[in-house]
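Okay, so here's the structure we're looking at.
What you see is the complex with one protein chain gone and the rest in place.
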Amino acid sequence: MNSFGRYFRVSVFGESHGVAVGAVLDGVPAGIPLAEADFMEDIDRRRSGARGTTPRRESDTPEILSGVYNGYTTGAPLTVIFRNGNTHSSDYELFKAMPRPGHADHVASIKWNGYNDPRGGGHFSGRLTLPIVAAGVVAKKVLACKSDVTVKASLAELGGVCCRVGPGAVPDGASRTPEDIVASLPQAAREAMDKAILEGDSLGGIAECVVDGLPAGLGEPFFDSVESLISHAIFAVPGVRGIEFGDGFMASRMKGSEHNDPIGTDGHPLKNGAGGVNGGITNGAPVVFRVALKPTSSIRKTQHTADLSNGCMADLSAPGRHDACFALRAPVVIESMAAIALADLYIFEGS
Amino acid sequence: MNSFGRYFRVSVFGESHGVAVGAVLDGVPAGIPLAEADFMEDIDRRRSGARGTTPRRESDTPEILSGVYNGYTTGAPLTVIFRNGNTHSSDYELFKAMPRPGHADHVASIKWNGYNDPRGGGHFSGRLTLPIVAAGVVAKKVLACKSDVTVKASLAELGGVCCRVGPGAVPDGASRTPEDIVASLPQAAREAMDKAILEGDSLGGIAECVVDGLPAGLGEPFFDSVESLISHAIFAVPGVRGIEFGDGFMASRMKGSEHNDPIGTDGHPLKNGAGGVNGGITNGAPVVFRVALKPTSSIRKTQHTADLSNGCMADLSAPGRHDACFALRAPVVIESMAAIALADLYIFEGS
Amino acid sequence: MNSFGRYFRVSVFGESHGVAVGAVLDGVPAGIPLAEADFMEDIDRRRSGARGTTPRRESDTPEILSGVYNGYTTGAPLTVIFRNGNTHSSDYELFKAMPRPGHADHVASIKWNGYNDPRGGGHFSGRLTLPIVAAGVVAKKVLACKSDVTVKASLAELGGVCCRVGPGAVPDGASRTPEDIVASLPQAAREAMDKAILEGDSLGGIAECVVDGLPAGLGEPFFDSVESLISHAIFAVPGVRGIEFGDGFMASRMKGSEHNDPIGTDGHPLKNGAGGVNGGITNGAPVVFRVALKPTSSIRKTQHTADLSNGCMADLSAPGRHDACFALRAPVVIESMAAIALADLYIFEGS
Partner (left out) sequence: MNSFGRYFRVSVFGESHGVAVGAVLDGVPAGIPLAEADFMEDIDRRRSGARGTTPRRESDTPEILSGVYNGYTTGAPLTVIFRNGNTHSSDYELFKAMPRPGHADHVASIKWNGYNDPRGGGHFSGRLTLPIVAAGVVAKKVLACKSDVTVKASLAELGGVCCRVGPGAVPDGASRTPEDIVASLPQAAREAMDKAILEGDSLGGIAECVVDGLPAGLGEPFFDSVESLISHAIFAVPGVRGIEFGDGFMASRMKGSEHNDPIGTDGHPLKNGAGGVNGGITNGAPVVFRVALKPTSSIRKTQHTADLSNGCMADLSAPGRHDACFALRAPVVIESMAAIALADLYIFEGS
């Protein structure tokens, strides 16, 4: 179903080229200051236009339909929509016969017996991450109200090249737009990106997210571990292929004496191989996870794939406007999903 | 909360050294043949006793309390319990003051204000995976009823050493006990294990799971993608640090033209970089995923960690009986969790 | 939370004098023909304007934002909104200090710490039943697709006077607007209504709902009996005070030999004292229930109640435009709620 959360529940709706995309947020506490302008910083972090992203530009203007009164959340469901504008639906006619490799075109048609809206990927479009970013803004406000929790995601790798910047391990994600990220890419990453653009190909990447300020004790051993809830939300983001916490896959190659986090006299772990979670429960250290983002499916480069209209193989060069590296726009989406999952957890268990 | 699933719902209960552990399965279709003996093959795959596993031996005898009549499931909730027997609770007194690094001892106490049952890890114990294996047996029967779906997990790595056997990529997991796995370990893995045992240390590993026979069209884009549901269940298994589907983290370092799966004229993908899922929906190819399993937390080797009783650092050598490589016993648990998640999905959407 | 249903899930949002009210419907099967015009017949049955109803007239124009493509439902979430127009928010200033007896003004303020939108009752307004009627239209289409299920509610009593018309026990509710109902009121009911209007008072009533065509076998004994699901939805309608199935409260005064429904040789009950449900499960007979609707809370007639601004008792004559008998407009709302609950049940269990 198209909703997530038990106490703070986000439902998304809409199609890429339909009337609007939007979200309903249920369980938002009353009394949080909120205006449409509050959404813009994160919307800008998801906005296209930078080199390596699609030239489709949308106004992405949020319209709050319910749940806010006199500048504060009311406690009733909060609904925010975004009208769709800049659509080229004719680009997608081709994909009915020749579903794009790596894309949901074909399975959507099977799932919904051909009644799915195929324009721009319909309900499967990355455009659905726009209301998720809006929901994330509210989720982060909820978390900030509960205690001083911050959720920050950034691009850790692009095309296999490490992109961490600054003195600390993780750059401050909150203020960086795709333009900012592109401007600070290491030389090797920039060259890989330029080459992919030139060839009509695409690149993947890795996003890293750090959540600071959560108290110890959140989560449930079976089946609602902190990792369970976060991964559930993260794998709803189109294009995610994997997730790991703390030492992650490296932990499988470590000894217990290397991976274990000794506990300090203040009750907090002395290092963070576990990524802030033991037995599914937060331990007071930052929750840290990494997400593998695949290269964009839609590429101009020719692919040999089926033409289902005549049952033959054929060459497809996908028309339309697509990101060469959607990973440049993904950190804020990952961050939003984490915030949504944690707000849901914290709003109940942290009370 | 301690349950999972919307249509096929598994609830687990119990503590490691309490009266019993068990599971209630709601939504089991009526008319599936089931007897207590049907659980034994998978229970043997989780059983301790092999080299590298704990010497704590339990009878692990399932007792069906409800939901089966005349050898068939009735449609009413199915309850199965396992009495606990071979317990050495005194081993755990020490951990109240000196919580084991990497274990849930400390967070459980914080979460439940000190009222948690600490004996053997209580509700956080790996023993809770026993009723999960029982639930998995029923889930696999449900899947086999719907169509010819098989779920098979095996050990792909131990201590960083590849353990795949046989001509195909994945060994047939269903028939292999920990003893079988140990017997066929490559030389390097065996040596790493022997060394860890000798040093009182532990090793991690990677389990791989392959699901064959699912139809295309299962899953929901937001938020109940196939990967979302499987990862939610998998991260409830104690000791999991990461999960990846298909090309997984490698996909983040590939180009679109490399990672994309072209579609064949029969509508199925020609390779399986996506791991059987596009846009969160099954595409007809096998669902393939890998799970990173950390090294066992409880080790005899000395760790420098806090003694909370006096606020000083001290040396801890964990007493008690523990697996050096719980990864040897984990594949059937991973397989069970996948089956539970997919039975839940298939029982509704596949109807 | 503001949603209902596991498989066919309805979420409502909006405030009486806010931007819009609306609903998101998740789990709508793909391929159901649907256009905005399809909502109008039922919207007209809820429309004000008849004698005994409020003179506030709204255009009540549905706008579908998502989930419909080329005239058919797509399988993705269906969103429909109604912009609010004809509002007199100033009428409600008074109620902050003097909450209306019988209304939610005061509890809403307590619940949401004064952040609730009080205008027109905000999220507690009967206007929220408009998107519920829209959801009911879709639910009835879902039911009609599954088999030939019909859901029909009508006014059985007004002000204690029986209003059943026609030769059969229950009039055909589907075609009757409030004007139609008023036109066919028995003399005693009309006089009671006229008297109440004259005195600035209000009247209650009883709605009766009959569901034909459900197969036997739907529902769960614990805790999702058919009566549980229907009553859960019905008590979300503002102003409901009771519900009874079949013989209802009369059954408590009958003997078993009187109340029991003997079974005929076709397996169906020979009478319908149980209202179509045994042990929480449909038995193949029509599901029949009655709903007690209170008199409208907002009355012009003077009430002696607290003025919380000064802590004294005072006289309140509620300004604003209100129904004297909202029971005239309620049958379609009751019918919609029943359809929503049954579509949710049938969409899974009937498959």
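Each chain gets a letter, A, B and C, in the order it is written, and its residues are counted from 1.
Following the convention adopted for this analysis, contacts are C-beta pairs under 8 Å (C-beta built on N, C-alpha and C of every residue); 3 or more make two chains touch, one makes a residue touch a chain.
The structure presented is a predicted model; accordingly, all values stated were derived computationally and were not measured.
Colleague: Touch partners of the unshown chain, restricted to the chains that are shown, please.
Modeller: A, B, C
Colleague: Touching the left-out chain: which of B:48, B:79, B:177 or B:202?
Modeller: Of the listed residues, the one touching the omitted chain is B:79.
Colleague: In the complete complex, which positions of chain B touch the hidden chain?
Modeller: With respect to the unshown chain, the touching residues of chain B are 1-3, 9, 11-15, 18-22, 24, 26-27, 30-31, 63-67, 69, 72-79, 81, 111-113, 115-117, 122-123.
Colleague: Residue by residue, what part of chain A touches the chain that was omitted?
Modeller: 6-7, 76, 221, 348, 351
Colleague: Which residue numbers on chain C touch the omitted chain?
Modeller: These residues of chain C touch the chain that is not shown: 1-4, 10, 12, 99, 101-104, 106-108, 110-111, 123-124, 128, 132, 157, 159-160, 196, 199, 201-206, 216-225, 227-229, 231-236, 238, 240-249, 251-265, 267, 269, 273-275, 278-283, 292-299, 301, 303-306, 308, 311-313, 327.
Here, only the chains that are shown with their structure count from here on.
Colleague: Which chain has its C-alpha centroid farthest away from the centroid of chain C?
Modeller: Result for the farthest chain: B.
Colleague: Counting in whole Å, what is the centre-to-centre distance of chain A and chain C, each centre being its mean C-alpha position?
Modeller: So the centre of chain A lies 39 Å away from the centre of chain C.
Colleague: Quick one: chain B and chain C, Cα centre-to-centre, how many Å?
Modeller: Taking the average C-alpha coordinate of chain B and of chain C, the gap between them is 47 Å.
Colleague: Which chain C residues sit where two or more other chains touch them?
Modeller: 76
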